[in-house]
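Left out: one protein chain. Kept in place: all the others.
Chain naming follows the written order as A and B, and within any one chain the residues start at number 1.
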Amino acid sequence: MDSILKVEGLSFKYSNSKEYAIRDISFEAKQGEILCVVGANGSGKSTICNALVGLIPHYIDGEREGTVKIFNENTAGLKMGELVTKIGLVFQNPFNQLSYTTSTVEQELAYGLGNIGVPRDEMVLRIQKIAKRMRIDKFLHKNPLELSGGQVQRVALGSSIVMDPDIIVLDECTSQLDPMGSEEIFDIIKDLNQDGKTIILVDHDMEKVARIADRVMVLHEGELAAIDTTKNIFGNLAMENYAIAVPDFTQIGLSLQDNHLYNGEPIMNEQEAIAAAKKVLYS
Amino acid sequence: MKKEKTGFIGGIKAEFSTMALVLIPICAGINLVGGSIAAALKLPLFFDLIGTVLAAALAGPWVAAMVGLLTNVFLALVSNPIYLPYALVGIIVGLVTGYMIKAGFFKNVWKMIITSLVATAISVVVASSITVFVFGGATGATGSSIITAGLVATMGSIWQGVLTSALINNLIDRGIAFIIAYMVLKKIPKSFVSKYQQPSLE
């Protein structure tokens, strides 16, 4: 797979802070993969997200070093308006991701398109397509402020996808939602990934990360601690050093391993857990 | 980030960053919910200035002027069109407060009180002018119109009556609004304040 995103030596210090929030981060994301970013609070996850989408340095002041390249193009030379069609962002609070300029979901989805001058006919086509995908086609004519948090978050995701970016950055986008709403967002993320979108996902729910990620990147105090396949990260890394909980299924597998009952691959989800359990029981 | 000095107009434009633009409607909202909170505490006050003062301190005079304007535009659209002419009061109070804060008149309690008195005096004069020139002396829409009429009768002059009524209405209300804004601003972490344009709260 080709590299779509290449980060080299990225460091950032907020203008009101004495210490760097992230230091010398380098990694690549492959086209069409789901790369999860994990780490304790304050490890620099959000800072990386904001730097990837260009909010650093365009919106947030500070000292930035290093480069972010999308399709080999250095994003430092691009304006926000040009970046939004390459890389999108969805973050935590659903209600802070509305433009507050529209009275229907349909208009809300069109807002970003209007800013970059997409003709109305094309807006309509894109919105129809996205609304189905985001499962918001039933309330296109409702006022976004009257929707539930989960619904608004789907509108936010839709507002980002409608710009047709190649990469979508999701910064703890389900942490304020109830389990149902969160599950629905994860389903949509999988769909989008199957459509070929590259996903950069920050999340603290390791069960979900283990289930969805192709690769995992671990941050610790602003530095890149490790980046590897999900199995290698959860199976082999001493996660407690980074204040990260190992997924329960993986934990069971590791315990079995410690007791010499299991010596297969690290376990990432319930299917693998069942398979491993069968193996242990019948051996 | 380094800011270039590009003269008066350039300075005004620089005030209106994306964050400042988002701040404006929210400060207009703070102006209006201050009144709801006062009502919940059964205080006969409006505090319809807290958001303007915050905007002046955080983002500058022209952003504050915009807050004053839009607060009244909102009231005119949703509640009653008679609020529209009084938008001028909001604009001027925003500008005066903003420029005084810029000149350092918010650094301690006494300077803040001076700013609040100046802003109140100017708002009394502007509001009275609107009441006299646009509405002929009273809007008839609020309880204070009756006070105004009473004062006009006792003082025998339209101008004196309207000015006195506006002074009574504004002095305590605006003063307390300033004190609240000052107290809240002192509690906001510095890192937050510095995200806007101006370093005016040293």
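Definition applied: contacts are C-beta pairs under 8 Å (C-beta built on N, C-alpha and C of every residue); 3 or more make two chains touch, one makes a residue touch a chain.
Basically, contacts and distances are computed from a predicted model.
K.L.:
Report the protein name recorded by UniProt for the chain absent from the figure; options are "Alpha-D-ribose 1-methylphosphonate 5-phosphate C-P lyase", "Energy-coupling factor transporter transmembrane protein EcfT", "SDR family oxidoreductase" or "Multiple sugar transport system permease protein".
P.N.:
Answer from the UniProt record of the missing subunit chain: "Energy-coupling factor transporter transmembrane protein EcfT".
K.L.:
Using the definition of touch stated at the top, determine which of A:S99, A:Q128, A:S175 or A:N232 touches the missing chain.
P.N.:
Touches the omitted chain: A:S99.
K.L.:
Which of these touches the unseen chain: A:S11, A:T47, A:T75 or A:Q107?
P.N.:
A:Q107
K.L.:
What is the set of chain B residues that contact the non-displayed chain in the whole complex?
P.N.:
16, 18-19, 21-26, 28-30, 32-38, 40-43, 46-47, 50, 54, 66, 70, 73-82, 84, 134-141, 145-146, 148-149, 152-153, 156-158, 161, 176, 180, 183-184, 187-188, 192, 195
K.L.:
Give me the chain A residues in contact with the hidden chain, please.
P.N.:
Residues in contact with the chain left out: 50, 53-55, 58-59, 79-81, 84, 88-89, 91, 93, 96-103, 106-107, 110-120, 123, 145, 156, 159-160, 163.
Everything below uses one rule, namely that only the chains that are shown with their structure count from here on.
K.L.:
Approximately how many whole Å separate the CA-defined centres of chain A and chain B?
P.N.:
42
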